[in-house]
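Shown here: the complex without one of its protein chains, the others still in place.
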Amino acid sequence: MNWLTLLMVLPLIGSVALAVLPKENEKLVKQVALASTLVVMGATIAMAVGFQRDNIELQFVEKYAWIPSFGINYALGVDGLALVLILMSTILAPVVVLAGWNESQGGRWSVKTFYILILVLETMMIGVFAATDVFLFYVIFEAMLIPVYFLIGGYGSGERSAAAVKFLIYSLFGGLMMLASIIALYVMSGAQGGHTFDLAALSQLQMSSMTQNLLFLGFFIAFAIKAPLWPLHTWLPDAAESATPGTSVLLLGVLDKVGTFGMIRYCLTLFPDASKTFTPVILVLAVISIIYGAILAIGQRDLKRLIAFTSISHFGFITLGIFAMTSQGYSGAALYMFNHGFSTAALFLVGGWMISRRGSSTISDFGGLQRITPVMAWMFFLAGMSSLALPGMSSFVSEFLVLVGTFTRYPVHAVIATFGIVLAALYILIPVQKALHGPTTPGNENLSDLNLREKIAIAPVMAIIIVLGFYPAPLLNVINPAATHVIAQLGFSDPAPTSGGK
Amino acid sequence: MMTSTSLVYLIALPLAGSAILLLAGRRSDKWGHLLATALSASSFFVGLYQLSLMVGRTNSDRPVTQKLFEWISVGTFKIDASLMLDQLSICFVLLITGVGTLIHIYSISYMSHDPDRRRFFAFLNLFIAAMLLLVLGDSYLNLYVGWEGVGLASYLLIGFWNQKPAYATASKKAFVMNRIGDMGLSFAIMIAFATMGTVSFSGVKEAAGHTSTAALTGIGIMLLVAATGKSAQFPLQAWLGDAMAGPTPVSALIHAATMVTAGVYLITRSNFIFDAAPTAQLLVVIVGAITLMFGALIGTAKDDIKKALAASTMSQIGYMILGAGLGPVGYAFAIMHLLTHGFFKAGMFLGAGSVMHGMNDEVNMRKYGALRKFMPITFATFGLGYLAILGVPPFAGFYSKDMIIETAFNSGGAKGIILGCVTLLGAGITAFYMTRVMILTFTGKSRWDEEAHPHESPWLMWLPMAILAIGSVTSGYLLSHGDTLVNWLSPLFVNHGERAELLSPVVVSGLALAMVAIGVAIAFVKYSRNEVAAVAPTDVSIFTTIARQDLLQDRFNEAVFMQPGQALTAVLVKTDEAVIDGAVRGVGRIALGSGSALRGIQTGFVRSYAALILIGAVALIAAIWVVTQ
Amino acid sequence: MNAANYLYLSALLFTIGAVGVVVRRNAIVVFMCIELMLNAANLSFVTFSRINGDLNGQVIAFFTMVVAACEVVVGLAIIVTIYRSRRSASIDDASLLKR
Partner (left out) sequence: MIDLALQVGQTAAPEATLFWILAPLSVVAALGMLLVKKAVHSAILMAFVMIALAIFYIAQGAPFLGIVQVVVYTGAVMMLFLFILMLVGVDSSDSLTETIRGLRPIAIIGAVGFGGLMVSLLARATLGRNAVGVEAVNADGNVQGIANLLFSTYVWPFEVVSALLITAALGSMVLAHHHRIQTRPTQRELSIQRFRSGSLANAAGLPAPGVFARHNAVDVPALLPDGTAAAASINASLKARGDVLNSSAFELGTVDTSAGEEK
């Protein structure tokens, strides 16, 4: 059974169904959209159950010729990491639809268009993680920009057009760098046994270290823009500020993961030597991202921008974990990707509810919400605790794994990165204090607390955050084999304890 | 090691209580406090049951573990969620659940008028669960979960009345400073894993023998940083005074009896590291000694009764840290002082709460006076605690504090003499400021505000105070009689044998009592003979001014960390927009600018195009000219 | 005589024609200047033909003349049309590319 194709087709069917629905019946449109995403989520979970944990090979593999004359295949397959990310994406999609029930109103286009875009985006989110043909990956990678562009530019707030264009240009710039590298790979593959875009085949290419370095940079810059790594991050705060909360969740929670996922899937696999060459630089950038993002987050006055900067800090952790080249770092980074999706989703969704109720995203406009809207305040607090990686929250496990994994090989980087956890306390607690604590500021007296729909939407997110905080094994068991495999392929093994032990 | 299946209930019961109360919301307003108290009490009884089991076993069989599930397992980094109860943790379990339950009972009445009482109890239960996890975790990482868990509970409880901005700030300050300490713990765990490949207590203990001293010193120092954060030790002590923003029962439970002593637990638990890392151990002693004096000096100048007690707590924990830093002989005495302190300081805090309860939540001692007649029970229990903290025989403090002073003197060499003198001096200052608190609060003339109508607290409040007072009186004797506690704990520590005695116990006790007498006498002269002003006098010496400002700790932090940090943040925010994003926008502007500049060429006049063609032709020919040269 | 002199003459005439295209505004004069340039080129062709002792150059010049004739016919027709609609033969008035 072609599980992955099925997963990709299901949202498309939903979007086609939406397309034939009348534009006026917005409620029906939303219900169909929710139903579609729920079906996809169910299908993904059903697929995940069938995943063989200890098998390091790609699973659910499909391969059909697409453009045979160029050796381009429609090839899909998942390893543990991709599975986890697809799972995250498909769980987030219904949450976003349900949580942002009303955010599609007031856009440039109809409500129907909004959900069609969301569903099309979901198809691509699945495809981008599942693609094993480099060309297919590239096509989806770039095609994803289109629905997001329209989601930001058409349904956002503030300077949404400018933000959307900035996002698009940044991403396109990176994408074109990657395209150049992909073409170079294709050409080289022709000289070494037949033109192909197959990831596994391309990873066997022989190339000089100079070539490898250049091609690596092409891929890496694309991913570093996506994942936003300092100093390529400035599109993210603008985009997050302007986008609707639901879009922001998909943007930061899923799309940006393509960057870190790509670093693992493509940079490490295709260019192992170049990855090692650039590791010192990347680690420094990652550490800068962690500290820089955190400090910038502290200095923000706008709630959405603040969350965006916390994400830059978190992406620094993920990148650090990836390039630490230890199984703890890798597994931590992979788990971090999953957890970050949910903790950012929680922050953005609750923040979005706060903003839509108050009509302002400036933090100082809030105040005393704890007394007026206790449930919403608690949810924001919990989301914040997840973001600062409080033990007991899922993000703690991943963050600590990244730090421990990094420390065993790069102690200095890990030590500096650890200062990020103090800054995290500041960037979460300052908005918590300003928005939730203190006396009620004028204009906030009549805000309503979360309604049932919102509670239903946020509950699974919170449940996942807390349950995985105490019991991350289901995910770690899926990720670990892939981690060990990748690290071993790169010729690394975990540093042994310096003084024996055990 | 023996396994048990019932350890988890110690934590699960209060945790469940917390979860139920928080999730049920206002529906549980009526019965929430009762449920929380009952669950805390049942956890205490589980603890007692475990103690009875433990006593029934031989020394080496006493520790029990319970593996709950595999928590994190990546490569060689394998952490089980498992609990371990040994002789050390059972002391804490009983202290936490025992004092905790008493404070639950006290709070039922104390918080009865607060609309959010249910939430308060939920947090208290959450704290109990986290603190139990802290002392029951069998690895540093499990401990870390509890460690931050109590930080969270402390944050929530300090900021319980967070509608007041100052209180909200206090809670944030506590959390952030604790996080700095937590960072130390993170570092310790990372170093331990990198050098030993394990972070469980048993694993590290085993590996400590063949690990380099440098690594052990690193771990030790980082553990000390963690301890200074959580236990409000120098230099991370500044949050404790502000933490008094929380309701008084919280101050009693968290910021006096239990959470702040977690640092002592951590150092004692990590004895195998400190024993092998003398440098770290020396630092522990230094930190303890500094904080001891620091807290005591602040205590002499505070007019806020809770802040005076908080300063005293800081000072007393300094004693414990100092004791723990003295090595194998000191651990048990540190723990003993911790336990007795838990009784008398919790009792005194509850007493302070009782006074506040009767005085319209007034905390300024200068507005008290002559409360003895109106609050006899409070006076009696507070007084017993007072005698205990002074170290007057046969009260609890006498046994525990004198042991630490004695051990300090006997730790050998100049270090011993210095430490001994510091601890003695500390005892004297303690006597001074505690006497000051007693005199200002309970004796002399009344200096109340007009609307104050002091009255004794209801029985739900004084009963826990009374029980704690009994503990203050008896616990010292019970724990030290026949070296009960020392023998109980001895299997955990490496015994280095007896050291030469510098001063005999009798001499030390005599000296200590003399210092205490001097301190009491000065306080009497200063505060009992003279009138006490209801408003704090301003024409005081520079030393008093500095002490009133907590020895400038906040000013120091603000000047050295906060303001530069804020400046850095502001600069970076501007830089990000101007430089990094500016560069990006600059590229856009260059493209736009060159576009509009080149647009000028497109005049629409054929002749200007012709001129351009001519120029192009000239350029082309010039190129040919150059190339063919 | 040195045949190169014809080439210099050709270059000079071509340059003058080019300047004329740029500086004159009357479309007909501009056209004549273009013809001048073509003629200058033709002179070069003929001279090359002589230098190389080969008639190909002359044939090319012949073709140039034909094409120039065509061009003149069409170009003048365009000028007439423009004049008819704009009542002006100034090429500056026909700057529709801009406005």
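Per-chain residue numbering starts at 1, and chain names A, B and C are given in the order in which the chains are listed.
Keep this in mind: a contact is a pair of C-beta atoms (placed from the backbone, for glycine too) under 8 Å apart; a residue touches a chain by one contact, two chains touch by 3 or more.
Everything quoted here is computed from the prediction, not taken from an experiment.
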item	value
Chains in view that touch the one left out, judged over the entire complex	B, C
Sole contact to the chain not displayed, among B:L23, B:V494, B:V579 or B:I621	B:I621
Absent chain, residues of chain C that touch it	1-9, 11-20, 22-26, 28-29, 31-33, 35-36, 39, 42-43, 46-47, 49-56, 58-59, 61-63, 65-74, 76-81, 83-84, 88-90, 92
Positions on chain B where the hidden chain makes contact	603, 605, 607-608, 611, 614-615, 617-618, 621-622, 624-625, 628
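Note that only the chains that are shown with their structure count from here on.
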item	value
Chain B and chain C, separation of their C-alpha mean positions in angstrom	96
Approximate Å spacing (C-alpha centroids) for the pair chain A, chain C	66
Shared interface positions of chain C, touching two or more other chains	none
Numbers and ranges of chain A residues touching at least 2 other chains	none
Partner chain B, residues of chain C touching it in the complex	18-19, 21-23, 25, 30, 91-92, 94-99
Chain C partner contacts - residues on chain B that touch it in the complex	602-607, 610-611, 614, 617
Interfacial residue positions of chain B with respect to chain A in the complex	22, 69-77, 81, 141, 144-145, 147-149, 152, 159, 162-165, 168-169, 172, 175-176, 179-180, 182-183, 186-187, 189-191, 193-198, 203, 207, 210-212, 215, 568-570, 572-573, 576, 580-581, 584, 588
